[in-house]
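One structure, as structure tokens, below. Some questions next.
Removed from the display is one protein chain of the complex; every other protein chain stays in position.
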């Protein structure tokens, strides 16, 4: 699960030497109006953030942001932030993936800034704003998002004369035709943790919810079962490639056409270009298949925001920067180019850098599809209070299900059971 | 005292392996059949041991992005230098930093550790004192229990005292080497004559002075062995640095490589392969050129 958390948060997760900076909570004296600009510390890892901070510092005199580049969240960055919060020397701001934000909140590691932030709510896509919130509390500004669509290999589809599937039924029919024509070709490969969650997200089968003062755990919901049974059907018919996602065999399959589609988030485009160069010119993007013909509902995988960490003594200044980085057109254009981030702010979806054709995709401007998808991401998805644990449970049984041991539905049921036990063991209030 | 010591203190028989003179006679003693049998088993075993390394070398020389194409065991195009340049380019050249970190952690802790082990082993071997048996028993027990068992508790403790993510968290545990003490004890008992120590004392030198200028000198080759074992142990250690060092810039190369290999394509698998190849070169060279020190340690210790 660590893998996707990293992937989803940043595309080119490069990491460099970060300078040790003093923590913001210790610098109370610097925030008084008389003694010059307020100082805000910010920890993150996405490439391009350092430049975004420079741009902000150059744009105004009231706040100085000190950026420190840390390891990607799931690679130790989150642990570092949580430890700093516990020790009382955390920075004011930290990069936190949406899937992890709730877990941070449930550690008491975040500061509610809803009274400052709510005014900007409408500038962001509904799904990403919800992702930075738990209940009425808002913990920071969404930066990027991962709306889903269908990546498909045009060569495979054209050679067999198959139309691009618009529903999951058509998708299954396409899978059968492709495999029948060439048994070494498959419709798609395995989906784990957050990538699988995207399917449940689309099907409006949220894994978690907040009911009053309790966590609702619904990983094995009926709606989720429908999704599980669908993919199980494809596995049982032998239509899915056994290549584990992110393994070399997966990249090879994406490059040589033996994996004909991938249903995933916008950042998959960067993966294809970087790791499946053989697929150049063959791939294209279409809207995500629907459960009911004519619907237009999608899911989201990944994305991260700038969260205000517990102990921040100048949330106004912190918010000012976070908001700037997420919404400033020039700054974000640079982030699109260096980090491949896809903006969470509605106005930025039409940036010039997101309006160009791409040779890898046969000249298609794939972002048109994703801009549409962004507006269609289903509402009501909530992440749980201990996602590292939950996706750990899930992957243990889900990878087996794709490989033919056990079923996807059983994997979800097992995860449900273990998650409830795990949360209750910590004294959290849980309903099912 | 223990089975190891019994075999360790016995002087090694002539190593017939490298003894050229023995060969002529040996040839006469053996039949062609037995030679073929022995050699074919040895060749098979060698293929098993060397094939993965061979694959690594071959893959590293293939042009960037083609590491997994074609015949896995034979060359196909040449891109080694370009690949190496690529490894040092990814993530702003952090790979070079990792290699330096590994050298620093392994070198520093092995150096300090060797001195500390030498002192402790020497004391146990050369002084009669109450509690000696207990101390030595504890050290033997510590040799027996894998160090990795202590890593998680160490992480928890360092977390509490705020030492996480500092080089200290990596160095402190790496310095302590019960096996080093054990080896030092064996070597000191074997190689440092009591008469020399007495002579030093009669000359009026203090105990520490005797240790430093007499015993340490005699033990020098053995200390190289201790240093090497500890160096490799620290260099190869994964769990400790993976848990206590979060900052990429602080990590040793093994942790960095595993990070790359789990980076979901951020760093292409081909680059991971070439990085792995580069990372093992220093130790492979050390192994090839320092053979006799390894043998010394393995003969004396006969334990991990």
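Every chain is named by a letter (A and B) in the order it is written, and numbering of its residues begins at 1.
We adopt the following convention: a residue touches a chain if its C-beta (ideal position, glycine included) is under 8 Å from a C-beta of that chain, and two chains touch if they have at least 3 such contacts.
One rule holds in what follows: contacts and distances are computed from a predicted model.
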Quiz item: What name does the UniProt record list for the absent chain among "Phenylacetate-CoA oxygenase subunit PaaI", "Stage V sporulation protein AD", "Menaquinol:cytochrome c reductase iron-sulfur subunit" or "Sugar ABC transporter permease"?
Solution: "Sugar ABC transporter permease"
Quiz item: For the chain left off this view, which of A:56, A:157 or A:246 is in contact with it?
Solution: A:246
Exercise. Determine which one of B:83, B:97 or B:159 touches the chain that has been left out.
Key: B:159
Self-check item: Touch criterion as defined above, residue of A:46, A:63 or A:106 at the omitted chain
Solution: A:106
Quiz prompt | Residues of subunit A (touch criterion as defined above) contacting the omitted chain | solution = 2-3, 82, 86, 103, 105-109, 134-135, 137, 190, 210, 213-215, 241-244, 246-249, 252-253, 310, 385-386, 388-389, 392, 395-403, 405-406, 422, 425-429
Self-check item: Sites on subunit B contacted by the missing partner chain, in the whole complex
Solution: 2-4, 6-7, 10-18, 26, 29-31, 34-35, 37-39, 41-42, 45-46, 48-50, 52-53, 55-56, 59, 68, 71-73, 116-117, 119-120, 122-124, 127, 129, 132, 135, 138, 140-142, 144-146, 148-150, 152-157, 159-160, 172-173, 175-176, 178, 181, 206-208, 211, 232, 235-236, 238-239, 243, 254, 257-258, 261-262, 269, 272-273, 276, 279-280, 283-284, 286-288, 291, 294-295, 298-299, 302-304
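Basically, only the chains that are shown with their structure count from here on.
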Self-check item: subunit B residues touching subunit A - in the complex, by the definition given at the top
Solution: 65, 68, 90-92, 94, 97, 159, 162, 164-165, 245-249, 259, 262-266, 268-269
Quiz item: Any idea which subunit A residues touch subunit B in the complex?
Solution: 2-4, 6-7, 11-18, 70-71, 75-77, 79-80, 83, 87, 246, 248, 251-252, 271, 274-275, 277
